[in-house]
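Removed from the display is one protein chain of the complex; every other protein chain stays in position.
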Amino acid sequence: MPLVRITPQAGKPPDYRRALADNVHQALVECFAVPPTDRFQTLHELAAEAMIIDRDYLGGPRSADFVLIEITAGRPRSTVQKQALYRCLSERLQASPGISPADVMVVISTTQSEDWSFGHGIASLLTQPA
Amino acid sequence: MPLVRITPQAGKPPDYRRALADNVHQALVECFAVPPTDRFQTLHELAAEAMIIDRDYLGGPRSADFVLIEITAGRPRSTVQKQALYRCLSERLQASPGISPADVMVVISTTQSEDWSFGHGIASLLTQPA
Partner (left out) sequence: MPLVRITPQAGKPPDYRRALADNVHQALVECFAVPPTDRFQTLHELAAEAMIIDRDYLGGPRSADFVLIEITAGRPRSTVQKQALYRCLSERLQASPGISPADVMVVISTTQSEDWSFGHGIASLLTQPA
């Protein structure tokens, strides 16, 4: 159900981008109660000059490996679940493709179940178990 | 008032993209109480490898025609209105440019009237009829 927009800096090799996307998804499965087949990701590479990111605000130091992960969730999660997700994302992306925890920024938005249609013209989450 | 982000797979011809955008807007006008001139759409084509989408989760089968439609609304809509919109989008896009209902994913986000400025430095929806 989450829709995940991943914004890395342009120029990373395909293997890197794939490992990035795979591990973001695995973190959601392990720590955010997302079914393994519930995968809807878009990757938006941006040139360095199109990502104007403070190096140190509330964290850092951020580098050219900085990645922005925007998650739109379809139902509420607890603070504890969100904290677990941040930890999982950080650990997984450090392991592969090897991104420093300082470079992983996450922003979560939450919508309602009725706000999603996965196709066929219906509000899919209203007619399925949550 | 809605801001509509449309993400088709890259490589579709201009006529296809235009029919896609036009029919998304017509569905909003017909089924979501959007005035005909209230049209603010952005199209973001993505390469196939940048759209990692499960083929069958809660629907499908999804194909290379998959399109993601993200709608940011400026005032609340009822569940019934949202359901009507999903149906309208599905039917219109099947008619033109010929997208299978399985390939049409929609996500709605809702903000408040005060969250919008359509220009001139003012909160446009606070000074206009809703």
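For reference, chains read A and B in written order, and residue numbers begin at 1 within each chain.
Basically, a residue touches a chain if its C-beta (ideal position, glycine included) is under 8 Å from a C-beta of that chain, and two chains touch if they have at least 3 such contacts.
Because the structure is predicted, anything quoted here is derived from the model rather than measured.
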| item | value |
| --- | --- |
| Missing-partner contacts on subunit A, residue numbers | 7, 44, 46, 49-54, 56-60, 62, 68, 70, 79, 82-83, 86-91, 101-110 |
| Contact footprint on subunit B, counting only the chain that is left out | 3, 14, 17, 21, 25, 35, 37-45, 72, 109, 111, 114-126, 128 |
